[in-house]
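Excluded from the complex is one protein chain; the other protein chains are retained at their positions.
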Amino acid sequence: MFDRLWPLDRSLTGEGVRKTHDVLAEYLPLERIEVPAGTQVFDWTVPPEWVQREAYVIDPEGRRILDVAENNLHLVGYSAPFRGELSRADLDEHLHSLPDVPDAIPYVTSYYHHTWGFCLSQVQRDALPEGTYQVVVDTAFDSDGSMTLSETILPGETSNEVLISTYTCHPSMANNELSGPLVTTFLYRRLAALPNRRLTYRFAFLAETAGAVAYLAQRGEHFKQHLVGGLVATCVGMDAPPLYKRSVGGETAIDRATEQVLRERGAEHKVVDFYPWGSDERQYCSPGFELPVGCLMRGNFFKRPEYHTSLDNKDFISFAALSETISIYEAVCMALEHNIKYRNLVACGEPQLAKYGLYPQVGARRQVEQERQDLMWLLSLANGKRDLIDIAGRSGSSMERLREAAEKCQAAGILDEIEETI
Amino acid sequence: MFDRLWPLDRSLTGEGVRKTHDVLAEYLPLERIEVPAGTQVFDWTVPPEWVQREAYVIDPEGRRILDVAENNLHLVGYSAPFRGELSRADLDEHLHSLPDVPDAIPYVTSYYHHTWGFCLSQVQRDALPEGTYQVVVDTAFDSDGSMTLSETILPGETSNEVLISTYTCHPSMANNELSGPLVTTFLYRRLAALPNRRLTYRFAFLAETAGAVAYLAQRGEHFKQHLVGGLVATCVGMDAPPLYKRSVGGETAIDRATEQVLRERGAEHKVVDFYPWGSDERQYCSPGFELPVGCLMRGNFFKRPEYHTSLDNKDFISFAALSETISIYEAVCMALEHNIKYRNLVACGEPQLAKYGLYPQVGARRQVEQERQDLMWLLSLANGKRDLIDIAGRSGSSMERLREAAEKCQAAGILDEIEETI
Partner (left out) sequence: MFDRLWPLDRSLTGEGVRKTHDVLAEYLPLERIEVPAGTQVFDWTVPPEWVQREAYVIDPEGRRILDVAENNLHLVGYSAPFRGELSRADLDEHLHSLPDVPDAIPYVTSYYHHTWGFCLSQVQRDALPEGTYQVVVDTAFDSDGSMTLSETILPGETSNEVLISTYTCHPSMANNELSGPLVTTFLYRRLAALPNRRLTYRFAFLAETAGAVAYLAQRGEHFKQHLVGGLVATCVGMDAPPLYKRSVGGETAIDRATEQVLRERGAEHKVVDFYPWGSDERQYCSPGFELPVGCLMRGNFFKRPEYHTSLDNKDFISFAALSETISIYEAVCMALEHNIKYRNLVACGEPQLAKYGLYPQVGARRQVEQERQDLMWLLSLANGKRDLIDIAGRSGSSMERLREAAEKCQAAGILDEIEETI
């Protein structure tokens, strides 16, 4: 799947995005949303669709170089069409490279300032001979085109919703961005396999920023009413400790759920407060929405030299890490799924556990004691106001163990769920 | 008093409990509450009263061993009647000992699973010869009997109440349990000796768990309306630092009062959050009540090898520690007694202390300065919303010094009490 998605010429808009969503749609059902160019979405206008046909340079020795067909990072994103002959010096004003990372082709876009340019490694740039270069940038801006978004829903018993949001607007890069759509897709498949779901799960494949704004223009009011929590899936492919960036609210259900999952997991991780740059969490958290959406990454990719270059490739990410990320995302979804407010129906005095066959009997002594304590914590704190994350935090037990205790108590008829809509 | 209570054959119910309450009633007035066997109390049913007549074993050599008349821990609590001859091996299935604490007779009960058994030291068990044993367990379950609880009230000026709850259902053990009734009894006598009391004090001698549940069935609604705070007195006889277990609310008046007293005392102590096992605080704190009741112990007895064995005897506890515990409990009661919300009647600008003769004049300079500061803290913070524990915490002064300052200000007519009912 990675290898099929890798070479597609993704951008903010265009055929590359559609081909990407076609591939994704083989793995999960997707509903396409085409937002016409020129549509006003809050403060933004959807740009004309970018048509890439071909782009390359012929060097003074007649060799075809910087061919976008070879590496789609070579062409500056949203380059305007151009054909002409330029001297080495004039061409140079349209070149982008990174002196500090001389082997990397940088990723450059110019969505709103019409120009053209090529990206290449510093090594290649330094070796370009003097002479006349022929430039071909065969692109177009199609005002009748559109921006392509897709979403899918896994319905649950309630209309309370969880959102996983990722983006498909970067060309051939692995951690930023293919790791996001891959984790999102396989998370879908895990959750789809559950026998039942209390919550509804929504998965969105957007263009970063403009796409997320356009998506909010359509779904924002719905989210205000139904969203329990959401995560932006980006930069999740490194074999590095999970890094959770809180929602702007900071103590919403998604923040509490993610932090509980990371605590329970025990391994190294980091949690940071919201800051207003990064990925689409800043759209979801903008003051007009302030939705409970955080961003769960692996490591701090933005500070790495590989960030936004050709070095962010298949070798850079770890498929084992990707798989682990899916499990962590799944655990967060399960924490939200099970984050119910329970009410002990035998609330006055301790329930006589033996009467309900709830005294754990079988198993190693340590496990029996643990089960008994989980039951007691749950029944003791289940006053209809505390949710399961509260009880997990206070007891030091895990969401899963408490959920098992809750199921036993519900089966015994001594525990009730408080129905809640957001 | 300890020596008279020690040998009585206490259990969840029965004559041993009544005899215990008879002895206690010589030290403080007690009102008996007999809850008939079979009474439904919330999730529990009061069990039939257990009648102990005699219980012993005749060993193959004709010696009478494991005689309950010698040590009432020998018989498993609530043992069903049995008479018969058993081989060493068959008898062994009814024996309980502790390999890790080989000299201790363990304390074992089987309230709700009808069986019989004997407890003995591992040393004695290992020495039991092969042969035939004659077993006599002359007990009975009296469905017309009852569970015995007692309480007494020290009335105060208001109906706001403080509860001290302890239990009398364990046979011959010192720290758990005689320390509790002893502290409760002598605390009663100290508080009874006060010339006046603002609060009403209630003292309850219960059976742990079932007795507390039955007691709440009678007093729970009253407590919801009147209880300012309560303490469960258990395991208070060790010469170990005070250990306070908070109420489930965690920041109620009893929590704040106890922590203030322990802070003022200065010596080592520990405060832990509520957890749903331990003693009767879990009944008072159950979600149907969530009463402000904590548990003030000395040390963590539950982790000691002496816990629930014959080694928890008179040598194990310290009568000096018991006496000190009474003082600490008394200080907590006084902290609640004096935890009034005051209103400075000269609230606009600083009162002119000299005008009211309130400028401290006599005494060492340090003491005069301290008195002046106490007056200023009190008058400065007494806005009718802060209580005296708040003011003590913020000022770093003590409840007693602030109370003295309050009395002077009230005498001078510049400080008022806010009347409050719970």
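Per-chain residue numbering starts at 1, and chain names A and B are given in the order in which the chains are listed.
Everything that follows uses one rule, which is that a residue touches a chain if its C-beta (ideal position, glycine included) is under 8 Å from a C-beta of that chain, and two chains touch if they have at least 3 such contacts.
Source: prediction; values computed, not measured.
Considering the full assembly, A:Val248 is the residue among A:Val135, A:Val248 or A:Leu262 that touches the omitted chain. Looking at A:Leu216, A:Met297 or A:Leu322, the residue that reaches the missing chain in the full complex is A:Leu216. The hidden chain makes contact, of the residues B:Ser159, B:Gln352 or B:Gln367, with B:Gln352.
Residue-wise, the contact with the chain that is not shown comes from B:Asn344, picked out of B:Gln52, B:Thr168, B:Ser247 or B:Asn344.
Counting the whole complex, the residues of chain A in touch with the unshown chain are 41-44, 112, 209, 212-213, 216-217, 220, 248, 273, 275-277, 282-283, 285-290. Against the chain not displayed here, chain B makes contact via residues 343-344, 346-352, 354-355, 373, 376-377, 379-384, 394.
In this text, only the chains that are shown with their structure count from here on.
Separating the centre of chain A from that of chain B, both taken as means of CA atoms, is a distance of 55 Å.
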